[in-house]
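So, chain A:
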Amino acid sequence: MNKTKSIVLGMALVSGAFAASSAMAATTLENVKEKGHLQCGVTSGLPGFSQPDEKGNWTGIDVDTCRAVAAAVFGDPKAVEFTPLTAKERFTALQSGEIDMLSRNTTWTLTRDASLGLNFAGVNYYDGQGFLINKDIGVDDATQLDGATVCIQSGTTTELNLSDYFRAKGMEFKPIVFDTSEQTVQGFSAGRCDVLTSDRSQLAALRSKLADPESAKILPNTISKEPLGPVVRQGDDQWFNIVKWVLSVQINAEELGVTSANADDMLKSDNPNIQRLLGTDGDMGAKLGLPADFGHKVVKLVGNYGEMYDRNVGPDTPLGLDRGINALWTEGGIMYAPPVR
Partner candidate 1 sequence: MKKQTVDSKPAGPKPWYDPRVRSLFFQVVAIAAVFWAGWTLVENTLSNMESRGISTGFGFLEETAGFGIIMSLVPYDATMSYGRTFWVGLTNTLLVSVMGIIAATLLGFLIGVARLSSNWLVAKVSLFYIEVIRNIPLLLQIFFWYFAVLGALPSPRQSIEVGGTMFLNNRGLYVPEPLTQDGFGLVWGALLVAIAAVVCIRIWAKKRQLATGQIFPTFKVGVAILVLLPVLAYFVAGSPLEWEVPALKGFNFGGGITIIPELAALWLALSLYTASFIAEIVRSGILSVSKGQTEASKALGLSNGLTLRLVVIPQAMRVIIPPLTSQYLNLAKNSSLATAIGYPDLVAVFMGTTLNQTGQAVEVVAITMAVYLTISLSISLFMNIYNRAVAIKER
Partner candidate 2 sequence: MGNPMTEQTQTSEVQSSAQGETGKNPGIIRVEGMHKWYGDFHVLKDLNLTIKQGERIVICGPSGSGKSTFIRCINRLEEHQQGKIIVDNVELTDDIRHIDNVRREVGMVFQHFNLFPHLTVLENCCLSPIWVRKIPRKEAEASAMEYLERVKIPDQAHKFPGQLSGGQQQRVAIARALCMKPKIMLFDEPTSALDPEMIKEVLDVMIELAGSGMTMLCVTHEMGFAKTVADRVIFMDGGEIVEEAPPHDFFSNPQEPRTQQFLKQILAH
């Protein structure tokens, strides 16, 4: 008895040194509001998606997705704390409630939706798996990769796709599985493997991390569909809706031509779609449990989807990714959001 008591006591003492956030069983939104910030799970470092600088300031498209949610809830895109997670940890971290949402280039699959207790709130990047090779090996198509050694990151769908792809083509391969993308790049640049496989967007990011990016190239093949998007826990529909609709608002804003620069002016717009989007008309916010002007805050403070894309991964960034299928549906892409109505 004394032991148990002391252990509890000891723990309490230790925990005293750190702000232990606790809340009653409540909805995620209530929890988030009470904490005063959103806890968002991201990768520990992937340029363009989520990457901390030396001061711990995070940037990236996944990071902006979190910031948009924070802007919607608090009207402050800075009210987010980021938890860097490895691929292995991410679902458990979300399931366990350590984070409120996961925005970590996570692929939407049936299994994950159905049996992990998760809900995908949408897609913020349509991706597909590709291959990054060292130019030296003289390969220009993935079908020539028989017998190759492949570096992958552990705990990802890429591990499964890779295996499927090679099996379907009757080819052999040797997988080297690393924990983090840093280690994967390090392994690749140390020459441990011929090929690095990952989502194509990540390949661009990883390539930019190489000492000599010119020595490597991305093969044209895309071997899978990888819709990436933010994830929340099952069983809290309100929160699920919030994340889903914040993302939709950003996509709709681009479609409607609302940007962070003109968001204030657009408040005066008489387009009813814009009015509903920015909250000048209707009570869209209230339906989600958010302030009426949440759309305005999101667009004004974080930007629309296009801005978010261009800022982080677009052609003018080191990653230099074209919009491709991530263009709006009106421009030949598949980015299509349900209407705010």
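As a convention for this text, a contact is a pair of C-beta atoms (placed from the backbone, for glycine too) under 8 Å apart; a residue touches a chain by one contact, two chains touch by 3 or more; residues count from 1.
Regarding candidate selection, all candidates are chains of the complex that A comes from, given by their letters.
The model shown is predicted, which means the values in this text are computed figures rather than measured ones.
By the touch rule above, chain A in this complex touches candidate 1 out of 1 or 2.
Taken together, the chain A residues at the contact with candidate 1 in this complex read 1-4, 87-88, 91-92, 95-97, 111-112, 115-118, 136-137, 146-149, 154-156, 159-160, 162-164, 166-167, 173-179, 183, 186-187, 190-192, 194, 233-235.
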